[in-house]
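Just one protein chain is left out here, and the rest sit where they should.
We call the chains A and B, going by the order they appear; numbering starts again at 1 in every chain.
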Amino acid sequence: MKKEFFITRYDVKAENSFALDDNIMVKDGLTTGGSKMLHNFVSPLQATVVEKLLDAGMELAGKTKLDEFTAPGIAAETCDILSGAVGAVSEGACKIALCNDVSGKIRRQAPENGLYYIHPTYGTVSRFGLIPTVSSMDQIGIVCKNIDDGFNALGIITGHDEKDVTTFPQKSYAYTPKEGGFKIGIPSNVMELTDEKGRKAIYNFTGKYDTEETELKYFEVFAQVMYILSSAEIGNNTSRYDGVKFGYRTENYTGLNDLYTKTRTEGFGLDMKLLSIMGAHVLSRQNYEAYYLKSMKIRRLIKEHAIDLFSRYDAIALPLKLNDPDPYKNSALYAFATLCGLPSVSVPLGSDGGIQLISQVKNENSLFGICKGGR
Amino acid sequence: MEYEIVMGLEVHVELATKSKLFCACAAKFGAEANENVCPACAGMPGMLPVINKRAVELGIVAGLVTNCEITRTISFDKKNYFYPDLPTGYQITQLYAPICRNGFVDIETEAGNKRIRIKQIHIEEDAGKLVHDYRPDSSLVDFNRASVPLIEIVSEPDFRSSDEVVAYLEKLRSLLTFADVSDCKMQEGSMRCDVNISVRKVGSDILGTRTEIKNMNSLKAIARAIEFESQRHISALETGCEELVQETRRWDDNKGETYSMRDKEDATDYRYFPNPEILPVHISDEWISEIKDSLPELAHEKYDRLTGCYGLSDYDSKLITSGKNISDIFDRTLEFVDNPKEVANWIIGDLASIAREENKSYDEIEIDCEKFGKIIKMVENKVINRTIGKKVLQLLFRDNIDPESYVRENKLGMITDAGYLENVIKEVLAENEKSVLEYKAGNQKVISFFVGRIMRKTQGKADPGSVNSILRRELNDWN
Partner (left out) sequence: MDLQTVLEYEAMVKLDLPESERIWIAEKASMLEDSFSELSKVDTEGIEPLISVLDLNYTLREDIPIKSISREEILSNSPEQCDGYFQVPKTIE
């Protein structure tokens, strides 16, 4: 077992254990968010998901490595590092791993490593105790080898939490695979941009289903909308890291401004710095309307389009990669579920790689059904 | 050249909630540093804001008493800036959909009546407190006030004099304290006022350069700051000795002047955006009418009750409704003494003068109204006379003594024994024959001199009624 997927590791049996990305808080435990900024931060509180899994009798295997604050990076080097959560489950160090996949990195890497990733409907899992990245999109999801294990754990962690009033009022959710009668939409405008392998994965998988070619509207601006909204929120959510109350503080400084500036310059990685600067840029007086407000409006159009699509299809199938390897462009493939708060499952398909299936709000059971081979 | 001052006000008022705006920490004043702080209001990650319902209710009340329209769907926004008293690096406030809009407050000054328009009222969280004088090289941060709910009341630029500003602030304080929105204490910072000021030539409709002045912590300071700043503007325009720039200036109360904070307003970009962690809150008609129905009695309504139902004079009624505290003392004492006129007399005549002697404002008077009522009753029932009553009230005010046992233990009960009083009076007259002769010569004033001597001999306990009648009889019988 390779240790380097973990930041903190506990000595428990793998069978009934869960790992957490190190942005999910365990009371009195170190929670770094994958950042030097929080290298010494001891959490004063317990995340609701942790409370629920422990109450259900599962054991904590450890805290896994993640990109700094799990922020969507465009520096190619961070995009290629294997996610700790994927690595840990893939190596058999734990049964499931919980993480917050805003960027889509884990939704891509999980199937590439023979694993599922369940990204549940926004508002079904409490975010209390999750270090925020992009508040309007943050959603704890599950990496698992076995889809039943994943949905079983999802049943445990979902439900209303009075500490997170942005969760739906529903107290608990039971996930059972839907029987069948599925209709899957395949967006041809996206298929055109993917490679032979990606197309093959989609067609092989959906061959036995009732499928229809369709269009995923606004796909050409998904990456932009995603980056604009998330940079603003990330910049804002990470402005609390300033060396005053907790976490990293620079060693030598003269005066307050120097303390702030040195602490943040030394504490953040390159992608975070770019996101902070872009966040300020898109929210600045001169750009707010053209970038931020415009993106929020397009986000509504995309959500309305999703409602229309799912009035016709049980699921939309998307590939994991585009022809063009540029990580920024590829982020568009994962933006649909993230921007609209939709449930998705990334499905491993052996030599075909994998695909992602997206469904309408709270329709996880259709995705579960398709994964279980229902027609 | 004649100049006109044009001012608009931003008044911050701390809401009288028990807990903070977005977390359940206590919001009370005066706790030990960082005692009322949790991970959320210390800026730690992982906590989500949950709005205090009472804060929204008080925001609605503030709007109702200032004749505002209540916004039916309110939302919250984030305002970004770095400062050590701001734990998250952003303040949650309302930019796009404030809770109230388009209201007004009517004020009265010597120049007459005037309507001041209110542009909007919004809810926001307070920042923490910085302590500078504790350590030589560092400032200390206390987050007890961080995330305590505030409202900011933004007026239109309708003010033309400091009298109007003061009248408006007094009116706001009356409205908001009587409605239990806030205690509005300027010294404790639960009411703060920033003034936007510019001057222009009379008759001109072009506004001059605007500055914002802050850091005034009393009405007097506000009036002085306005005086100083308007003069600075006028002399800059007249002499050209200084160029006016749009900026924020701090008031230095010791020096009696404003100084630049070197923070050009236009240079600060707060990068506001809608807070995605707080969903819009819908305010229903039912909720508003529920709040309307449970509004406490406001000062002018109480004035009507005092003059109408109780037949109190205009002067007395105005004084009793001049502040929430003194008005509460009146009502609470009335629960024990069913005699509004008498209670009013005691408050205006005695309690007010004791407060003045003790250097306390009406707002600072703290008194046990049940005990106060007992004193009034003892006088009414002739257990003690009024002079002793006032003395006991003084002790109640200072030391919260129990009036009944105090009177008993110190034998302060009224002396009504006619035989005893007659002896005392005869003694006094014998000792002051000269004054008796003056009385005989027609000088009525010496009566009060004799009463004073008699009271001294009885340690003030004599029944004034009996003293008066016996004294006159003895004087007339004197030969």
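Observations on the model:
FYI, contacts are C-beta pairs under 8 Å (C-beta built on N, C-alpha and C of every residue); 3 or more make two chains touch, one makes a residue touch a chain.
Remember, it's a predicted structure, so these values are computed and weren't measured experimentally.
Only one of the listed residues, A:Y173, A:Y291, A:F310 or A:F368, touches the absent chain: A:Y291.
From the options A:K52, A:K178 or A:R299, the residue with contact to the chain not on display is A:R299.
Even with one chain removed from view, subunit B keeps its contact list with that chain: residues 17-19, 24-28, 32-39, 42, 44, 50-56, 75, 82-84, 130-132, 134-135, 137-143, 269, 271, 274-276, 278-282. By the touch definition given at the top, subunit A reaches the unshown chain through residues 40-42, 44, 74, 122-123, 136, 162, 165-166, 168-169, 218, 220-221, 223-225, 227-228, 235, 239, 242-249, 253-262, 264-265, 268, 270, 273-274, 276-281, 290-291, 293-301, 303, 328, 339-341.
Keep in mind that, in the parts below, only the chains that are shown with their structure count from here on.
Distance between chain centres (mean CA atoms), subunit A to subunit B: 53 Å.
Contact residues on subunit B toward subunit A in their complex (touch as defined above): 39, 42-48, 50, 78, 80, 82, 84, 87-90, 141, 269, 271-274, 276-277, 279. On the subunit A side of its complex with subunit B, the touching residues are 25, 31, 33, 43-45, 47, 127-132, 135-136, 162-166, 232-233, 235-237, 239-240, 242, 244-246, 256, 260, 279-280, 283-285, 288, 292, 296.
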